[in-house]
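Heads up, this is only part of the complex; the chains shown haven't been moved.
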């Protein structure tokens, strides 16, 4: 895939490059909201135009059509997340045929690079979930539930899969609980119902679900006894981590995924330079009682 | 009321379905907490919120209209409360008042467009659904750079609001009281007052209603506004209880509310229905949802059970009604 | 075309002549394209049937304007419900209503066991009687009746005609549409003939004989020939 690098150098004369971002995360998703903040900041810093598109639900067909539309608009670079390489292969191929350089963020990795992506910035959701499971096992959790608020979305599925695999390997067991992300009451009551006495760990995949899990454990008077951990950050979650109510929060610094992708692709579009790496891992990192307080401010600004 | 009148009530079927669902889960999930006080409180909490939405939605459906913007009105009003308090520093009550004003406007606009243009309310409110959902996302991101807003507990008046909107009575949520009160009120309005009579007429035979001098448009507009205000109330419950909100809040609630109303015997085409039925429909839906979790069904198969129990419940519902109709003859 | 107080005006015309459409214009359902509507000599423009009702003009429509799923009592009072209590506690007075409806229906010769059944369970004639009883009950100044007796038995039809005349003696103006020339001639004071949307003249009862009326309604000699045929067979 390095063949295009030389051809792209011809673009450096253009005044203001335009980059297109297409991801599978909806505008309403708190995780992707932070990615977008990184993108917007980088666009400002690098003085490039960036458009951000995402389907209204986890929908690979819609996403491929968004890529098609962006390719028709001929941007100077394309940043995509690739949760289903097979489904997006055709659209990515079209982008490559049109000579548009591609970076992948968040999801994609190896397979997308085979299809011609230059570089991947992000982390494997499976590995992150696995790291979380291992930490849970070390904390003595034997029976846990993984709260999935979007069954069928590959990122969430992979997180749970990694988590459960790690837990099982350590001799524990777990089950997936599916909840409705749009209703905190629903989430709280379902988590409450599923947290039977023998359950000693709850693992959520996002801050909203973590907030509902906190409320559920609080109402059952099990805040210290049942371990709670989550993916992704929010100020409330960090406060809870600082107070020891949450064991840890997995952070993949998705702000960097957006920021770095725009910076690197803008540099590449203007000057044809790119790091000589195949992937830049942005996570996982763990926020715990020790370092939570330091992160709260950044989270309030939508950076973590 | 005589036995004959009881048999004629449209709620009979859904009540039977509720009892059957309760028995079913008492048997299959009784030992995992479904029967405990806190288990009962947990499905009642879900049913209460849905029921508060379902009551005005049922009235609106009896009057022959839909409101698909209920869910995004919830998102918008919850976010209004949160943004007014955390970003503008207003006291909580100010935020709630602003949210109520906003949702009343949404209902008014829905009602005005539907009655003035005679467009199907399905489409009009789908339009407002999109506009409100998008507006909530856009505004929140613009002001905070995030999609979740928390920290409501620092706002003025939070303590009182928490008692009123998110308090507990023993293991039960205070929303239960609101639910019972609002259901009683809506039932009284529907069957015992003039506007209630008009609601039936507006949905059952709009032309006849207009010819008899009933202010058809006004009835519909008021109902749209009531529905939006109920959405605002439920959003307030959630925002106060969880001390914050996010832009997704309420997504899909419009369909759940319609489902509860239809389960309770309200006709999709208007002209017939009952608020008590809608409340039972909400109870049934909440109990089934929660009961499946209690019975420990693998979440991969969760929806299969939800669908199957739903169909069984309506089958029971309709067969009870048919029997009752036969017994009455 | 005009109707005075204490007078019965019959509107006659072929099927599809525009009688029902005329009625709907009079009672505010359709706005008129042209022409003026005078009430008490002053021109009015009803923007809705509500305005017409407020002026004391009650109408029995050919399709009866009933809500099939509502009960008999509720249909009777629809739009003018009797209430009890004050302020926010104002509520329907269904018991009072039942008494009134039962009395009015009995006066029309209709007996119903249960007034809380939906109107859709009534027979065509019972429904029509209910609509007429309602209009008579609420028709303060002008009563407009579009084929009120079409589904009624001989007895009930007679009762309706008697009511119409009673209304006249009470000082009400009545506009009656009917296809029954016997009925028309029996009660009408003046007759307006309509044909394909245009008025073909108005006659006072003194100016037209019953047979002339029947001939006009039936389209002249055709009827005679028909009666002849029918007798013959």
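First chain written, first letter: the chains are A, B and C, and each begins at residue 1.
Keep in mind that, in the parts below, a residue touches a chain if its C-beta (ideal position, glycine included) is under 8 Å from a C-beta of that chain, and two chains touch if they have at least 3 such contacts.
These numbers were taken from a predicted model, which means no experiment stands behind them.
Copy numbers of the protein chains across the entire complex in this file follow the formula A x1, B x2, C x2, with one of each shown.
Note that only the chains that are shown with their structure count from here on.
Closest chain to the protein centre (all Cα atoms averaged), using per-chain Cα means: B. Chain centres here are C-alpha means, and the one lying farthest from chain C is A. Between chain A and chain B the centroid-to-centroid distance comes to 33 Å (mean Cα coordinates, whole Å).
Here the CA centre of chain B is 44 Å from the CA centre of chain C. Averaging C-alpha coordinates per chain places the centre of chain A 72 Å away from that of chain C.
Of all the residues in chain C, the ones that touch chain B in their complex are 27, 29, 48-50, 53-54, 59, 61, 64-70, 74, 77-81, 83, 90-92. On chain A, the positions that touch chain B within their shared complex are 27-30, 33-34, 36-37, 148, 151, 175-178, 180-186, 189-190, 192-194, 196, 207-208, 211-212, 215, 219-220, 234-236, 301-302. Interface residues of chain B facing chain A in the complex, by the touch rule stated above, are 32-33, 38-39, 42-43, 45-46, 49, 71, 133, 137, 141, 144-148, 150-151, 237-238, 241-244, 246-253, 289-290, 293-294, 298-300, 302.
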